[in-house]
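A single protein chain has been omitted; all remaining protein chains appear in their positions.
Think of it as A, B and C in the order they're written, each chain with its own count starting at 1.
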């Protein structure tokens, strides 16, 4: 039952901007890549091709400590720090070697999505709860 | 019955790359923005919230003549140059003042999309054909 | 001396994801678009073609209340809520008509960027300070 995942990644050119560094919006994409890899590690897909359950993002943040540049290799560590009946909260750490690049957070909620209806918050299905757990060192 | 559309746009920072210019992949997004504005001008949406008709892209290209930079204003002209029973072909011209920046093309096809089935090519519905036309100066 | 800016925008197709709504990372791009429009309103560019001053992002967040969908029109209000000698902090509100979609924050810092040197935090130049001000209703 995984509670965290470390993704090794390299900066793509299209993720840089005219200041010569990774655009800040790309970090949220990196974080989500690591989240989805964590779910796959748990035998799950966060957006299966069938079914009407979804996990929209309800809150997210990043603090940026150092810039990343084209072709640098970096790690994205994604850790489950809290689970309620309807939500999951992650902490994210982006590092380049020993250098701390950025620290983030993400909270997602479980919803039912039906065509032409508003999304409704629901409890996370037990078969998903059974595959994920909060990291031992907590928050 | 519109056959072309001119979109006025400004370069966003996140569209630039570490070479200090607009990333080439962004031009395909600009072209699609102008295409969808042309459809709205015709009273249509290319992806309505209901219905199972879609218009996937089947071929596209761009030639790049001059770079675009952050905050420059530019125009994207999108023109219908051919329509068959199942496809629409556009020509695109991106200009910055009098300077020709890029020239593109895009061909889309009409399909039926049903959950868990492959897309099937179908004829463009008559109510859409009735709202669009090939530009008089053709290709 | 502007202290806030309201940007009217329409959802582009490439900003949506397979859940049928705007991808959460796009909101950070919307926020930045409104920030740069605020600077232009003040007669400034946040990334002029010459000079070695830059404004990297140091912290940012969003809370998401309702989804946005393809072709919906929405407003992005960006407001300066704090300025120190080296940083500027904004609050952001995204609305669709009367519906509150998302609320964000962004803190940027002034740096000197020189080729092959690390960025150095510096005081915001007086000619920039003179053109921006904290919104009257504060934080």
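As a convention for this text, a contact is a pair of C-beta atoms (placed from the backbone, for glycine too) under 8 Å apart; a residue touches a chain by one contact, two chains touch by 3 or more.
Keep in mind the model is a prediction, meaning the values are calculated, not measured.
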Item to complete: Identify the residue among B:10, B:29 or B:112 that touches the chain left out of the display.
Response: B:29
Worksheet item: Which residue numbers on subunit C touch the omitted chain?
Response: 13-14, 16-18, 20-21, 23, 25, 49-50, 69-70, 115-116
Worksheet item: Which subunit A residues would touch the chain omitted from the figure, given the whole complex?
Response: 12-14, 29, 32-33, 36, 40, 45-47, 49, 69-71
Worksheet item: For subunit B, which residues lie in contact with the unshown chain of the complex?
Response: 18-21, 24-26, 28-29, 32, 47, 54, 56-64, 67, 113, 119
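Criterion: only the chains that are shown with their structure count from here on.
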Discussion item. Going by average Cα coordinates, which chain is farthest removed from subunit B?
Written reply: A
Discussion item. Using Cα averages as centroids, what's the distance between subunit B and subunit C in whole Å?
Written reply: 28
Worksheet entry | Mean-CA-position distance for subunit C and subunit A (Å) | 23
Discussion item. Can you work out the whole-Å distance between the CA centroids of subunit A and subunit B?
Written reply: 32
Worksheet item: Multi-chain contacts in subunit A: which residues touch at least two other chains?
Response: 18, 20-21, 25
